[in-house]
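Worksheet: one structure, shown below.
Every protein chain but one is kept in place in this view of the complex.
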Amino acid sequence: MDVSYEQVVDILKSERVEIEDIAKLAYDLQKPYIPDLTLKEAIDSVKCVLSKREVMNAIMVGAELDSSARENRMKNKTLQAIIEEDAGLFGVDEIVALSICNVYGSIALTNFGYIDKIKPGIIGVLNGDQIRCNVFMDDIVGAIAASAASRLAHRH
Amino acid sequence: MDVSYEQVVDILKSERVEIEDIAKLAYDLQKPYIPDLTLKEAIDSVKCVLSKREVMNAIMVGAELDSSARENRMKNKTLQAIIEEDAGLFGVDEIVALSICNVYGSIALTNFGYIDKIKPGIIGVLNGDQIRCNVFMDDIVGAIAASAASRLAHRH
Amino acid sequence: MDVSYEQVVDILKSERVEIEDIAKLAYDLQKPYIPDLTLKEAIDSVKCVLSKREVMNAIMVGAELDSSARENRMKNKTLQAIIEEDAGLFGVDEIVALSICNVYGSIALTNFGYIDKIKPGIIGVLNGDQIRCNVFMDDIVGAIAASAASRLAHRH
Partner (left out) sequence: MDVSYEQVVDILKSERVEIEDIAKLAYDLQKPYIPDLTLKEAIDSVKCVLSKREVMNAIMVGAELDSSARENRMKNKTLQAIIEEDAGLFGVDEIVALSICNVYGSIALTNFGYIDKIKPGIIGVLNGDQIRCNVFMDDIVGAIAASAASRLAHRH
């Protein structure tokens, strides 16, 4: 069994994340270094990151854990509570996200750290959502954007 | 909300893993380098690894995902199928496990790779279980053992 | 053969880096989350990070490579040139630095990414030095500060 690109895009959509939102983050990260960069190139880079199996698997796991916490389906109620309160020292969310960045080298890792701290655009929206639980998704979106930006850096 | 050491030991027990099983793996890994190593020291090293927050969080997440797949509670049925068939290229299981090893340096990482390939003791039992799904737990147990062995190496 | 803490502090000094410079970075990273944090606590946290063997080894290797490039002692002249021009896509400098962060969990990794991008305090000084080559040292200093900040976060 393998997940398809379309399924992954649907999962992101159901988490209220559009490819363009992620591309905007990658564009903003890389624009200072590549003055003639276009949003179209950033979109293509995000699509390319999203088509990697490791990335698709990480997205599925993160979305499953978020929705499971959100719908109170978790068996382990301590874990449920930790995820609900988005404990800053939880760490597993960043770990899953970092597995995406690893594939794209050290620039992806430093970009991710930066974006995780600044929380621009869609990441701020996800992170600031007081009603829906997005513990994994905001980190995953940051990792995809950071990786797409690193891809652009290596190609230009 | 924080998880307690006792809870984590209970989770391992419910996954049919005893601290002694993990300690035996760490002991076998390190015995060739530390001839006077005792099983008691290996047990203490495992207990010490198990008391780290990062480790406890990784165990909770892995056990939740395994039990969720086992009880057909996953919302994403593609992910459910991938975990049920224990797809060799899934990768997220090793990622969660590696987050445990990272804390204990590069010896923990190489020990984990070795143990993940050889599947000795309890890992072989978990991995060979045709009925219960243990996709995350066998890697997590391997990572704890590898980390406990690395701790012993650094202390001797 | 083992390196001593005093040797490592001397290496940092010869690279024009004082413990207080690193502590200031850790303090600034963590102050928003720990309002009663003192610089003294940040200094103690940096000292604790500096006493880890993995960290001491990474510092020695980074300083050796920087000084080797600086004094034109490298055998491989392509590598010499890459390090002299501080190529943005080199990557090995971040890798050595990230090995320090790994020990301190995912907060250390994201802190490092942020600091590597913003280049505050001593990192900006090292990075902006047009005369002396500091390719590895600025990343290593960032990693030590990020790790010391993560230690403070986990302890408070």
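A, B and C label the chains in the order they appear, each numbered from 1.
The working rule: a residue touches a chain if its C-beta (ideal position, glycine included) is under 8 Å from a C-beta of that chain, and two chains touch if they have at least 3 such contacts.
Computed from a prediction, not measured in an experiment: that's the story for all the values here.
*Asks:* Given that one chain is not shown, which residue among B:50, B:65, B:82 or B:109 touches it?
*Replies:* B:109
*Asks:* Could you tell me which of C:37, C:58, C:107 or C:141 touches the chain that is not displayed?
*Replies:* C:58
*Asks:* Suppose we count only contacts with the excluded chain; which residues of chain B make the list?
*Replies:* 33, 88-89, 91, 94-95, 98, 105-107, 109-118, 153-154
*Asks:* Extract the touching residues of chain A with respect to the undisplayed chain.
*Replies:* With respect to the unshown chain, the touching residues of chain A are 53-54, 99, 102-103, 105-106, 154.
*Asks:* Name, in rising order, the residues on chain C that touch the hidden chain in the full complex.
*Replies:* Residues in contact with the chain left out: 1-3, 7, 11, 53-54, 57-58, 60-61, 63-65, 67-68, 71, 73-76, 78-79, 81-82, 85, 87, 89-92, 95-96, 99.
Here is the rule we go by: only the chains that are shown with their structure count from here on.
*Asks:* I need the rotation angle between the copies chain A and chain C from a CA superposition, between 0 and 180°, in steps of 5.
*Replies:* It works out to 180 degrees.
*Asks:* Take the average of all CA coordinates in chain A, do the same for chain C, and state the distance between these two points in whole angstrom.
*Replies:* The computed centroid separation for chain A versus chain C comes out at 27 Å.
*Asks:* Can you give the whole-Å distance between the Cα centres of chain B and chain C?
*Replies:* 31
*Asks:* Show the residues in chain C shared as contacts by 2 or more other chains, in ascending order.
*Replies:* 105-106, 154
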